[in-house]
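One protein chain omitted, others in place.
When the chains are written out, they are named A and B in that same order, and each has its own residue count from 1.
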Amino acid sequence: MMKHSVIITPEHVLVDGNPLEHNESGSTMLTDLYRKYIGDYPKFFKMDTLSKLGFIASELLLNIEGNRDFEPREDRAVILFNRNASLQADTHYQSTIQNPDNFFPSPAAFVYTLPNIVTGEIAIRNKYFGETSFIVIENYDEKIIEKNLRLAFQDPITTSIIGGWVDCEDEEHFEAKIFLMEK
Amino acid sequence: MDELIYTLKQQIIEALNLEDMKPEDIDENASLFGEGLGLDSIDALELIVMMEKNYGIKLKDPTQGKEIFKSVAVMADFIAKNRTK
Partner (left out) sequence: MIVCVAHNIISPLGSTTAENYAAVKSGKSALRKYNGLWSLPEPFVASLLDRNAFTDDRYTIDEQIVITSISKALENTDIDVKSSKVLFIISTTKGNVFLLDKRENGFPQERVRLGMMAREVTKHFGNPNEPIVVSNACISGVCAQIEAMRYLENGEYDYVVVCGVDVQSAFIVSGFQSFKALSPEECKPFDANRCGLNLGDAAATIIYTKKDEVSENEWVACRGSIRNDANHISGPSRVGEGSFRALRVALGDLKPEKLALINAHGTATLYNDEMESIAIERAGLAGVPVNSLKGYYGHTMGAAGVLETIISMQAVDDHNILGTRGFDTLGVTHPLDISNQNRATEKRAFIKLLSGFGGCNAALLMEKGGLK
């Protein structure tokens, strides 16, 4: 069963279908949303755009669910999908090694060159010991995503999933469509 | 030395994306890790890169960082003595 949804594009934010007020658009929008609706998690500023996007979307989603006690739990999974994997972070890291005369590989950039880091960021924030997974498909496909998430309930402990699409091509082009799914 | 400390604070803020902080917010004698600025292991590695990039200092052994990154003041002192650029 699907409960609640959050959609974020560079222009719009929809929470359960209702537009959410925000001032900026594009890359500054995520910071604006952070300051307006979250604001107590400075690690946010260290994240790559994909993690920022997934983090904000999950925060807005969990705020609707309410009851945020941050108690450790193992029964909630975080399983996300996208098209571009960690492309924005990959491109950023590549820029730190592209020039042999200015070759300073950045560990803080490298760690985000894995798309599943965003699932880890959400698990860390909320103390979720459950399954975290990241799957890449070439095109957004609701059927593939929903089927895959339903199958994840074969895990003997998982009872709910933060799931959906979190994609980021670069700092100005991104899209999140995530939801809560219950067994 | 005061100038180096101020520049270093700016560079730390930039390298570690400490978005909401200004150089004035950092106490140069406070611990960078744990209680003080609350930096983590990735930050420590990033500071190693920052020192190499801006001051030409190459740390061969990352555990050396533990001593050097005690505080901004200790770091500035180390940089002043070892910088090659």
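Note that in this section a contact is a pair of C-beta atoms (placed from the backbone, for glycine too) under 8 Å apart; a residue touches a chain by one contact, two chains touch by 3 or more.
This one's a predicted model, so the numbers in the text were calculated from it and none came from an experiment.
One of A:Y34, A:Y93 or A:F179 touches the chain omitted from the figure, and that residue is A:Y93.
Screening A:S5, A:T49 or A:T113 for touch with the missing chain picks out A:T113. Residues of chain B that touch the chain left out of the display are 40-42, 45, 49, 62.
Although one chain is not displayed, chain A still touches it through residues 72, 74, 78, 83-85, 87, 90-91, 93-94, 97-98, 100, 103, 105-107, 110-111, 113-117, 119-121, 123-124, 126-139, 141, 144, 148, 151-152, 154-157.
The criterion applied here is as follows: only the chains that are shown with their structure count from here on.
Work out the mean CA point of chain A and of chain B, and you get 30 Å between them. Contact residues of chain B toward chain A in the complex are 15-20, 42-43, 45-46, 49, 52-53. Contact residues of chain A toward chain B in the complex are 31, 42, 45-46, 104-108, 111.
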